[in-house]
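One chain of protein is taken out of this complex; the other chains stay put.
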Amino acid sequence: MLIHSRAGAVSAQQAKAALAADPRLKLVERAIKKFDARGDALLEVLSTAQEAFGYLSQDLMRYISLALHVPLARVYGVATFYHLFTFKPAGEHTCIVCLGTACYVKGAADIVSTLEGAYRVKAGQTTADGKLSLLVARCLGSCGLAPVAVMDGGVVGKETPGDAIGRVATLIGAIPEAQR
Amino acid sequence: MKPEELPILADKEKALQASKTCRLLYCSSTACVASGSGAVKDGLTRALKDNPAGKAAALAQTGCMGLCSHGPMVRVEHADRPSTLYEYVNGEAAARIVADELAGQAPAAIAPESAGRVLPQDIPFFTRQTKVVLARAGVIDPERIEDYIAHDGYTALTRALGMTPEQVCDEIQRSGLRGRGGAGYPTGLKWQHVRSAAGDKKYVVANGDEGDPGAYMDRTLMEADPHSVLEGMIIAAYAVGAQQGFFYVRAEYPLAVKRLERAIRMATRQGLLGKNILGSEFSFAVDIRIGAGAFVCGEETALMASIEGQRGLPRMRPPYPAQSGLWGCPTLINNVETLGAITAIVNKGADWFHGIGTEKSKGTKIFALTGKLNNTGLIEVPMGITLREIVYDIGGGVAAGRSFKAAQTGGPSGGCIPAEHLDTPVDYESLKALGSIMGSGGLVVMDDTSSMPAVAKFFMEFCVDESCGKCVPCRVGTVQIQGILQKVVDGKAVQADIDRLERLCVTVQRTSLCGLGQSAPNPVISTLRYFRDEYEQMLGAAASARAEVSA
Partner (left out) sequence: MITLTIDGQPISVTPGTTAMDAALANGIDIPRLCHHPDLKPSGGCRLCLVEVDGRPNPIPSCGLACEPGMVIRSQSDQLTALRRDTIDLFVSDHPLDCVTCDKAGACALQKYAYDYGITETSHDFKLGRTLYQNDNPFFIRDHQYCILCAKCVRVCDEVIGAHAIEIVDRGFGSHVATPFDVPMADSNCVFCGSCVQVCPTAALLPVSRLKQGREWELEHKKTICGYCGVGCGIDYRTKGNHIVYAQGYPEAPANGEFMCVKGRSGWDFAQHPDRLTHPLVRKDLARELGLSAEAWTLGPTQRAALADFVPVAWETALDLVAAKLAAAVKAAGPDAVAGLASARCVNEDNYLFQKLMRAAIGTNNIDHCARLCHASSVSGLGMAFGGGAMTNPIRDIRDADCLFVTGSNTTESHPVISYEMVRAVKSGASLIVVDPRQIPLTEHATLWLQTRPGTDHFVFLAIAHVILREGWADRDFIAGRTEGFDEFAASVAPYTPEVAALASGVPADKIVLAARMYALGERARGASKYAAESERGHSGIFWAMGITQRSEWD
């Protein structure tokens, strides 16, 4: 199929070609097939793509738009609406600190500011060397263990700022500059 | 399968379980996994393998046992004596537990602080609870449909299929069950609306978005007993005449999704889902849709937009989803916990359920008890219990020798309840009268170190972050409220700011499009109601006046 745009006609094949022979595309294709390429599966397909690639590139969104017959503007509008989707590659390691109510009441904000200071990174961003993405979440559903963090996918509870620094240091194999 | 095959399957599973000397259950819910239940599982497995009597014992994972702050938890069940509950278990303790239990000994006396000590089950944390929805949580293996069936699973469905859809709706209506998603709309009435709505195609949606930060009832239920929610949904679909259902679960809950997927697969394989359920005329299919991180998608119209693959923007109601929902078809939307209560009502009868609770709030409610308490975790209590009982008896009082200041119910849409109202019964109307709401079940306790304006600002930041941006009061109003609260916290506000704040709160409440905006000012209004002095003490003028006096 073709899309009529002033930049010239782009076919699904071409958009796919732009993604080269990336094996991760298989997962996205499978999701598209599972939902019969129905437009209402947009969120499902975007989630799959986010998980497979770690972020949504423009080529990826263009491909999904063409494959699902959903206008690119809507794909972009939907992707930017939901917090789950990101548009830049994440750092090598991620540390997500919960800032939900239970964790907030138990001092999670201190953990965030400590890590921000130690690694010179703002919450929601990645360190300049691309090693660490520091993210915040609104409740991870483990409030009984507040404050909670997720280090490269593993949930840890009853965190203190000290614990968190230690864990992140082991994670990325580097002691924060500020402590050196 | 046919209805008569169900008891056969149940008996087979019961016999299998009875053939074991004992059954070791370790909690595999998210909280305990985070505390290290993976190591516990390995420890138990290894110890059983090394022990000659190990083959005769059964090891199973199970769902949340409630006291998450004391995890990982292990429960050991015997046919002939009461079960034993162990807390703070780790790998080594697991080995000791296996040794003791297989030897048939009472648990060895160990130092009170050590890992894997026994947690008495007659403490108020357990005895003050009434488990209806969570009855099977922490008892069965959530990944095995046989275990669920052995615990009366799918008997409610059999019973419901023997009734007419109207009778099922009536039964739910008579039980007095009200929606657990926050608003407390009578569930039976909602079912009637969907049932009588015109249209061949209808949908049922289980709302598992659970956006209130600090609440995890729905997650736990889906993780610990996914079949009970699924069965409730199938019964709902039969009652309203729906052919397709959706679980809408937030992406932050991968384990819940995994367990639901498995439950759907197993139920379909057993003929409990899909075409001609239990040999009847009734067919129903279920899919899972994953939320992608937007609180507003818990709101029913935004949720439907999200399921349709759109931006999660709420729309005006009416038409309500019962008349025009997903793809314009009549749609029943119920909270996960609401659906979780259905099987018990169908099995034990509306009258039984009606007998629990207060005049207008029937049955039990699950709360996620968090904050500055000694015991935090998941509890299920009868409606009408007082907040004091929850905080002091079940929660074990405020931690670290501090004193109780306030409890927040309803999260960012709710309000705080100060110490003077601790004896208020917990039901929809009483909480509303206090300026809070029942909400979905988050209950966060704050001690005297918490600054209430800061708490209000925390919630308002959440709403600013989560506002969809469609209507102006919520999009712009919350930002302005947050700005004023920031001034207050920074000590830069003056009385006129507080006046503006109060007026703005009313505007946002009254003119916002959906529940998010309409309830966003609640935490501010309620902290102003009970802790106005804290605001006033932080006013710029007051602060500088104090500074002068002390100088």
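Letters A and B name the chains as they come in the text, with residue numbers starting at 1 for each one.
The rule is simple: contacts are C-beta pairs under 8 Å (C-beta built on N, C-alpha and C of every residue); 3 or more make two chains touch, one makes a residue touch a chain.
Predicted model, so just to flag it, every value in this text is computed and none were measured.
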Given B:A10, B:V98, B:C471 or B:I525, the one touching the chain that is not displayed: B:C471
Footprint left on chain A by the chain that the document does not show: 1-7, 58, 61, 69, 71-77, 80-81
Chain B residues that touch the omitted chain in the full complex: 294, 311, 315-316, 318-319, 327-328, 464-473, 475-480, 483, 500, 503-504, 507, 510-513
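Here is the rule we use: only the chains that are shown with their structure count from here on.
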Computed distance of Cα centres, chain B from chain A, in Å: 26
Complex contacts: residues of chain A adjacent to chain B: 39-44, 46-47, 70, 74, 77-78, 81-85, 98-106, 137-146, 148, 154-157
Chain A partner contacts - residues on chain B that touch it in the complex: 30-31, 33-35, 67-69, 71, 210-216, 219-220, 251-253, 289-295, 306-312, 368-372, 376-378, 408, 411-412, 442, 444-446, 450, 455, 458-459, 462, 465-466, 468
